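The block underneath contains the structure these notes are about, expressed in structure tokens.
One protein chain is absent from this view; the other protein chains keep their places.
Chain nomenclature is as follows: A and B, assigned in order of appearance, with residue numbering initiated at 1 for each chain independently.
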Amino acid sequence: MRVSCRRVLMGCAAVLSACCLAATAQAWEPSKPVQFYVPAGTGGGADQMARTIQAIVAKHNLMKQPIVVQNKGGGAGAEAFLEVKEKKGDAHLLLITLSSLFTTPLATGVPFRWSDITPVKMLALDEFVLWVNTESPWKSVAELVAAGKTQKLRMGGTGSRQEDHIITVAIGKATGAQFTYVPYKGGGEVAVQLVGGHIDTSVNNPIEAVSHWKAGKVRPLCVFDSKPMPYPEKITDTMSWADIPTCKSQGLDVEYLMLRGIFMPAGVTQEQVRYYIDLLDKVRATPEWKELMAQGAFNQTALEGAEFRAWLEREEERHRQLMAEAGFLAK
Amino acid sequence: MPQFAGGGRGIGQTTVEVVLALLFMTVGGLAVSEGLRLGNGWGFDGPEAGYFPFWVGILLIVASGATLVQAIRRHDSGRLFVSWPRLLLVSRVLGPAIVYSAGIFVVGIYAASAALVLWFMRGIGGFPLRQAVPVAAALVTVTFLVFEIWFLVPLPKGPVEHALGF
Partner (left out) sequence: MSELLALFHGFSIALEPTNLALMVAGIVLGVLIGVLPGLGGANGVAILLPLTFTLEPVSAIILLSCIYWGALFGGAITSILFNIPGEPWSVATTFDGYPMAQNGRAAEALTAAFTSSFIGAFVAILVITFVSPLVAGFALRFGPAEFFAVMFLAFASFIGLSSGSPFKTMASMMVGFLLAGVGLDTVTGELRGTFGSTELMRGFNFLVVVIGLFGISEILQSVEEGLTFRGREGRIDLKAVLRTWAEMIRHKAIIVRSALIGCWMGITPAGATPASFMSYGVARRLSRHGHEFGKGRIEGVIAPETAAHAAGTSALLPMLTLGIPGSPTAAVLLGGLIMWGLQPGPMLFVEQKDFVWGLIASMYLGNVVGLLIVLVAVPWFAAILRVPFPIIAAIIFVVCAIGAYTVNNAAFDIVLMLIFGVLGYVMKKLDYPLAPLVLALVLGDRTEQSFRQALLLSEGSFTIFFSNALVASIMLFGFVMLFWPVLSKLWARKEPSPA
């Protein structure tokens, strides 16, 4: 009798667990580790952000399955984009993007558009700041521009035909200043080259230059955003991120922000997208995330759904225009 | 040198020299054409993107051309690159390796690795299956634990793993 009792119990348990399964099946969740592609090498801004997300998800137990970060930086990210494009319907694959989402296809002619994949959420926008060496005579945008009209200024930046290069060309167009653009492999390297006086100016992201600024080696001139950065804590003795004026207010009418957003392959369900949006919202609410945002002085605009799509549409067109003007489009 | 050993019949040294030199010259040719496409000039502020591929390609063609001429001139036709029996030995390892790398695309790296170990131990080493099977199983298990579970490095998987939910 005992045996049959046990059987009955086990049967009940099986029914119960089946019920549970049915219940969870309503809200989709990942059933295996989620791959997180980074279209750049290890150590860069996108990589850092991806690994922070991975760590936050693990630390706060936000998801049952782990996130696995993978770097696929071949061809300025083209490799990652093409692979995500191919993996239609794979709901266990995320992609973090940066401006190369637009610039790489345009510059290299790789058959890819952002609309080939599913936008999930914009996490933040990365700011660009115009820097000069503290020992240089230029104290303002106007002085730098004036200098650029009599001599060729050496501008260092990350990569070629990418965001730094585009901004450089845009500054030249807007002011008539002359630049020689020198591409380097990474933003940290550019900041050091500026401190070492090998280049005259750079448009480093805040996080790449902040420690040199703290040490008094570089001077920010303006930020390429429509309003000053909302971080009032003092970084140096006298200045905070919020004290850096916008470039527009300094007579340099150029705006540029870099996308940090999350995408999925095409052909995933609404429900699956919803799951990741919720997950990312939870990530954004953690103190670790807020700390990262403050450290990098990020613009915390976060969009999703139709708004995000509209933003992407607009930005792609803007990049096409900027790059066409600069002659960066693939032939 | 052992080139002479093993029967005296096989692929001649000269033949392989010529084939490799021609291969390198083709690669050089490709580089030159790519250099021309990208622009092989010297701009006012340094070389263009195609400058180095172009000249490196030319140098490769020249160097391989010289090797080619030397190889044909030397004409020591008796010298063997590899004898048939030895080539057979090599192919007994290289063949499975080729099948292995192709198999990874089909059945994933775990199943392919197990098969490779079994083949090497059974087919080449002559170990009995009761030794080969545990070694193969152990290798696959350890690899799976180290990469998929501890370090979270996903390796290529096939239908077997997918059926198990990975």
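Simple rule for what comes next: a residue touches a chain if its C-beta (ideal position, glycine included) is under 8 Å from a C-beta of that chain, and two chains touch if they have at least 3 such contacts.
The shown structure was predicted, so the numbers you read here are calculated from the model rather than taken from an experiment.
Q: I'm checking contacts with the chain that's been left out. Which of A:212, A:260 or A:319 qualifies?
A: Per the contact definition at the top, the residue touching the missing chain is A:212.
Q: Pick out the residues on chain B that sit against the missing chain.
A: Its contact residues with the unshown chain are 2, 13, 16-17, 20-21, 24, 27-28, 30-31, 34, 38, 43-50, 52-53, 56-57, 59-60, 63-64, 66-67, 70, 81-82, 86, 89-90, 92-94, 97-98, 100-102, 104-105, 109, 113, 116-117, 119-121, 124-125, 127, 135, 139, 143, 146-147, 151-156.
Q: On chain A, where is the contact patch with the chain that was removed from view?
A: Contacting residues on chain A, toward the hidden partner: 41-43, 47-48, 51-52, 54-55, 58-59, 69-70, 72-76, 78-79, 82, 107-108, 152, 154, 159-162, 165, 180-185, 188-189, 191-193, 195-199, 207-208, 210-212, 214-215, 217, 288, 291-292, 295, 328.
Going forward, only the chains that are shown with their structure count from here on.
Q: Report the inter-chain centroid distance for chain A and chain B in whole angstrom, where each centroid is the mean of the CA atoms.
A: 38
Q: Give every residue of chain A touching chain B within the complex, in rising order.
A: Spelled out, the residues of chain A in touch with chain B are 31-33, 35, 66, 68, 70, 180.
Q: In the complex of these two chains, what residues of chain B are touching chain A?
A: Where chain B meets chain A, its residues are 45, 152-154, 165-166.
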